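The complex is shown incomplete by one protein chain, all other protein chains being positioned as in the whole.
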Amino acid sequence: MTVASMLFSCSMHVGVSNPKMSSKASACCLLNRPWPSCGQVGVSEKSKLLCRAGALQVESAPLFSVGQKFQFDDVIEAQQFDRETLGAIFEVARSMENIRGNSPGSQMLKGYLMATLFYEPSTRTRLSFESAMKRLGGDVLTTENAREFSSAAKGETLEDTIRTVEGYSDIIVLRHFESGAARRAAATANIPVINAGDGPGQHPSQALLDVYTIEREIGKLDGIKVGLVGDLANGRTVRSLAYLLAKYRDVKLYFVSPNVVKMKDDIKEYLTSKGVEWEESSDLMEVASKCDVVYQTRIQKERFGEKLNLYEEARGKYIVNQDVLKVMQNHAVVMHPLPKLDEIEADVDNDPRAAYFRQAKNGLYIRMALLKVLLLGW
Amino acid sequence: MTVASMLFSCSMHVGVSNPKMSSKASACCLLNRPWPSCGQVGVSEKSKLLCRAGALQVESAPLFSVGQKFQFDDVIEAQQFDRETLGAIFEVARSMENIRGNSPGSQMLKGYLMATLFYEPSTRTRLSFESAMKRLGGDVLTTENAREFSSAAKGETLEDTIRTVEGYSDIIVLRHFESGAARRAAATANIPVINAGDGPGQHPSQALLDVYTIEREIGKLDGIKVGLVGDLANGRTVRSLAYLLAKYRDVKLYFVSPNVVKMKDDIKEYLTSKGVEWEESSDLMEVASKCDVVYQTRIQKERFGEKLNLYEEARGKYIVNQDVLKVMQNHAVVMHPLPKLDEIEADVDNDPRAAYFRQAKNGLYIRMALLKVLLLGW
Partner (left out) sequence: MTVASMLFSCSMHVGVSNPKMSSKASACCLLNRPWPSCGQVGVSEKSKLLCRAGALQVESAPLFSVGQKFQFDDVIEAQQFDRETLGAIFEVARSMENIRGNSPGSQMLKGYLMATLFYEPSTRTRLSFESAMKRLGGDVLTTENAREFSSAAKGETLEDTIRTVEGYSDIIVLRHFESGAARRAAATANIPVINAGDGPGQHPSQALLDVYTIEREIGKLDGIKVGLVGDLANGRTVRSLAYLLAKYRDVKLYFVSPNVVKMKDDIKEYLTSKGVEWEESSDLMEVASKCDVVYQTRIQKERFGEKLNLYEEARGKYIVNQDVLKVMQNHAVVMHPLPKLDEIEADVDNDPRAAYFRQAKNGLYIRMALLKVLLLGW
């Protein structure tokens, strides 16, 4: 029995056993009121949103229980997901790849409203989430100037903004400039919150789409060899990826980076503690020849301040080009979180092993999956 | 017979007797062309938009006539509504609270497009209107940089902009920086216009949601006692609220504000002329103990310019906190137009009498009601 079929056969149990579902929310379910709020007295809407999937099936006993294994109310950080939940999300994402325009599946989120509450612009991330919502028949309220809500002059707290916006929508996708903002928002909101990046903190849907892409491209996650290349010190992406890959067996990581932007010790120590093999290398060609995935990243100029000479030196050091492609194995792929500069030469795009645009597209499927699970349950 | 049933039973009469419905518009109705325009010769689209509700029922004589009592083509200022029309709008708003996602009601505005034409950003108001439209199945064209339409360099008049935008949409929600802009827009447009704030002028949907909230929370409007607290000089909100409450019987208003931002004489004189009792007080505790509603407002720093000492003095003077809650009656509520700062202490949020987030949510229902009535009639 696959993970997915397990999931679906016991979805009602997950719904019912959710400790957040108060008696008020249950009453709500019986009245079949997904929104607006059941009266005006602060019912937990998160639990309520799961009613559709669960309430009517309470009578039929599940064959077995997965407990709350796959249950989550918000998406705040990559670490919140264990290996099994990742696998379950990936199965949903996979099913999203087959949804066609105007099919019943493409309407599964009809009637739901997502608020994209962005305190700083991030057009790429925003469009990806909004496309995901609309591909499933949902609709979107957009703001890219959410700072106006809490301008210095007006000074509203994030919590108050969340309490207002949750009155207008069914799920909030939050981009914020402060680490920890998503967690605060989720603690306040009675509807699900997805973290779409909070400052130097987390960007969990990016981490998920990276792991999903490796599985889709290579066909497995256990036993893979991944070379992380470029800015390993500042890149939120590679740090999260290293963290997530530690959940799989026999993974080997190679770190290839200029000295000024080496992988930090906290991640190295974490990997060691989890029994993940890693090594640092200055030989991109050798690493590329061994790896299943060459994960290239952009050297982030904005992190170097006035030390532009250091930036220029770091920037030109490890380039993915035809020479690298030549030593890479046939089944291996090049990934990149995008946007890319000249750290990947333009003609690499034409090689079938250049996976980065497929990776960007996978972001759509992962986000469709997260929206589906948060709003409808498994 | 309730006001609502009266309304619905005679809706066709209202439609037909509308003096704005020219013979061209009538022809239009017969052709069942809600949009695009019936030919290209300047038909009154406002009247036409009522055709759907009205045209087919012309034959069946209404049992009685409400004339044009509840008829309005635009929402420009709070004063345009008499007590009966307010009651009718509130009944529609009340019905909006029960609309569920994917129910037939949630599709009543399907096929309609609202243009949110904002000459200055106001994310909160914009999201509330856009949520209202989408909750009813309609769709939205959004702009928050409408000034670009009429930039100094290009210099297009508001009237020309309106004539262009009405070609793309079925209803316009206008936010403008100039008092009177909404009235000018409505005079030009052949489709309905809703004023979402025009400079220091009006913001009628805010005024409506305030009165609606009082009725929902307290259960009545006649005979209520309301304490208006904080910046009574500059607050568009409290001025409109005072104006609207004067339409009800036996209302008593208390004004509690720092000296620099006292309620202006024009409102006081108006209230007196309407027989509404009011008094000024510097004792928030005493007022709070008597009132049904404590309507707190933010001291608007931006109005003080460089006199920051006056601002700081005014700001700390009247705070709603646990002490105030203690003297308030059980049925009484605290309201606030939001965003709030420290004029309400954070732990007040947890008291069931803190009504301000419910008030914000009521803005959604009021705007749903206005969109429904303007686009479909009663």
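For this structure, a couple of remarks:
In this document, chain identifiers A and B correspond to the written order of the chains, with residue numbering beginning at 1 in each.
The rule is simple: a residue touches a chain if its C-beta (ideal position, glycine included) is under 8 Å from a C-beta of that chain, and two chains touch if they have at least 3 such contacts.
Note that the coordinates shown come from a computational prediction; the quantities given were computed from them, not determined experimentally.
The missing chain, though absent from the display, is touched by one residue of A:Lys134, A:Lys268 or A:Lys290; that residue is A:Lys134. The residue from A:Ser106, A:Thr157 or A:Ser281 that touches the chain not shown here is A:Ser106. Taking the complete complex into account, A:Leu364 is the one of A:Leu208, A:Leu228, A:Val320 or A:Leu364 that touches the chain left out.
With the whole complex as reference, residues 32-37, 40-41, 110-113, 115, 139, 141-143, 145-146, 148-150, 153-157, 160-161, 163-165, 167-170 of chain B touch the missing chain.
Of the residues in chain A, those that touch the hidden partner chain are 97-102, 106, 121-124, 126-128, 130-131, 134-135, 139, 142, 144, 216, 298, 301-302, 338-341, 346, 349, 352, 357-358, 360-361, 364-365.
Following the convention adopted for this analysis, only the chains that are shown with their structure count from here on.
Distance between chain A and chain B, defined via averaged C-alpha coordinates, is recorded as 39 Å.
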